[in-house]
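One chain of protein is taken out of this complex; the other chains stay put.
So, chain A:
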Amino acid sequence: MAEKLDINIDEKINLAHGDGGVDTQGLIRNLFYQYFDEPLSNSMPDSFVFEAGQHKLAFTTDSFVVKPLFFRGGNIGKLAVCGTINDLATAGARPLFLSAGFIIEEGFSMEKLHLIAKSMSDICQETGAKIVTGDTKVVERGNVDGLFINTSGIGIVSDNYHPQQAEPGDEIIITGGIGEHGTSILLARYDLGMETKLTSDCAPMSFLINGLGEHLKHVKLMKDPTRGGIATSLNEIAAEQALEVELNEKAIPVKSEVDAIGDILGIDPLYLASEGRMLIVAEKGWGEKMLHQIKALDYCGEAQIIGRFTSGHQGMVSMKTLIGGKRIVPILEGQMLPRIC
């Protein structure tokens, strides 16, 4: 079986294989799909949607190995519950039930575990989801870095949501400022000693399903821009839809702190994770109406139309820059690493 793989079997797994970019996709397509069932569509959806009696349900899973465990505006527990709820939301589903699996390092603080569990409970209360099953393993010191969490979720898909192929002219909305989660993590990880009020954008997005009301019918697809940020998510969308995505740099909401910290570290906010934002593809002509409605929702005051589909270069994301130039926005390749000078 191994000789069929379109990968080098002498290669070792490295960190880039888990970053959500080119290497992760290669690993999934070229290794896992050799053994597991491929998704029914050609894309790699965040949730699997299936019919059960009268209803359509969505099912998803995600593991969280974030470092540090606590960051400005959240912790690994909040992230784990929001992440799974948001993956369900991309399928137009309201969350029903979640599972939570904990792998805990011997010696981990009980107080921290308490705080993490409480924040998971808080998000569940806010969204109506329930954690109904789980698992706990404790491993010897050094075998994990503090705490890893896996969450799975099942949700019920709204009758109003019917994902469709995008067409030229369809508009792309982001529900708020980009990269605030990624920047908060960088601030904690590199201990930059900067005074800022910036907090993670980590939030559950399931309220969009009801909040969009009838407008949900004019949403063609949704994607949460987590690993690899909006650049990577939009590249995936452009490739799936076989269209060009043309962004307008001026319209992309980026907090000045995110810009400044990214600039210092040499990391582009377009690639920084947003854990409480959604990219929404609105049917041509519906963008402004939808934007008006979205801006009134929780966490969405800074929503903007940031670009549109064109029939230009298939699968490419380009951007009209602030100065009027044009450039490619490529997919994230490898790990983002702080630069030298």
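Here, contacts are C-beta pairs under 8 Å (C-beta built on N, C-alpha and C of every residue); 3 or more make two chains touch, one makes a residue touch a chain; residues count from 1.
Throughout what follows, contacts and distances are computed from a predicted model.
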Any idea which of "Hydrogenase formation protein HypD", "Putative tricarboxylic transport membrane protein", "Aspartate carbamoyltransferase" or "3-isopropylmalate dehydratase small subunit" UniProt assigns to the chain that's been left out? "Hydrogenase formation protein HypD"
Contacting the left-out chain: of A:Val49, A:Ile116, A:Ile174 or A:Leu265, that is A:Leu265
Just name the one of A:Gly134, A:Pro163, A:Gly211 or A:Pro330 that touches the chain not displayed here. A:Pro330
Interface residues of chain A (partner: the chain not displayed): 12-16, 22-23, 190, 192, 250, 256-257, 259-260, 263-266, 268, 318-328, 330, 333-335, 337-341
